[in-house]
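All protein chains but one are shown at their positions in the complex.
For chain A:
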Amino acid sequence: MELEHVSKRCGDIQVIENVSVAVPEGHIIGLVGENGVGKTTLLKLLAGILHPDEGSIRMDSGKISYLLREQDLYPWMKVKDTVCYYTDFYPDFRLEQAISLLEEAGIELHRKVKKLSDGNKQRLCLILAVCRQVPYYLLDEPVKSTDPNFKKDFKKYLLRNLPEKATVILATHLLKDLETLFDTVMVMGNRRIKMIEAEQIRENYNISVGEYCAREMNAMNA
């Protein structure tokens, strides 16, 4: 998965300009940046949902599991129908794992999506995303609406349910909770992306990943 000299505009905002980046395989990558900087845009570009204005993106969309937003679910469908829809659409979807995770979350199969709480809607989206057996997972703020208990267990949840060799890109502004999870961080700001390994930050600068990203973002906006 690779960006080569990619530029993208959204409306009259230049989100990224001439960005080249190769996504490291098998890493858990934190995509960090202020709200509105373009993290979602970048994930959509990587997923093939959006296309670059300039440059090219190398990726295989068949091998990518993209986390849906709550509003992407069909509200009139029952949970079980949503899951069956995913099973039919994606041959790589693991139904037994999904049913087990839904049960663990206390989400009833017969309930209509519109009747689920926001937290459970997001939980359902997350379950749909992680139960696909693919090389790439793109998760955009996966715990934004979930309850604090789930947030606390989220790292374990992800590590337990995703394949070990998976490449995961996780966009977040909750860096503090998740920073020990990331192998690599991509810091977005001022039309650029800076990528660095988390352990390199700790080894070379003796600061936390959160501190590094804050400094980087300040420098980018200066």
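The criterion applied here is as follows: contacts are C-beta pairs under 8 Å (C-beta built on N, C-alpha and C of every residue); 3 or more make two chains touch, one makes a residue touch a chain; residues count from 1.
The working rule: contacts and distances are computed from a predicted model.
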Missing subunit (named according to UniProt) among the choices "PTS glucose transporter subunit IIA", "DNA-binding transcriptional regulator YhcF, GntR family", "Oxidoreductase" or "Succinate dehydrogenase iron-sulfur subunit": "DNA-binding transcriptional regulator YhcF, GntR family"
Of A:D12, A:E96 or A:E164, the residue in touch with the unshown chain: A:E164
Contact residue for the chain not shown (choose from A:L3, A:I28 or A:L124): A:I28
Given A:E4, A:E17, A:E108 or A:D183, the one touching the chain that is not displayed: A:D183
Residues of chain A (touch criterion as defined above) contacting the omitted chain: 26-28, 155-156, 159-160, 164-165, 179-183, 198-199, 202-203, 206-211
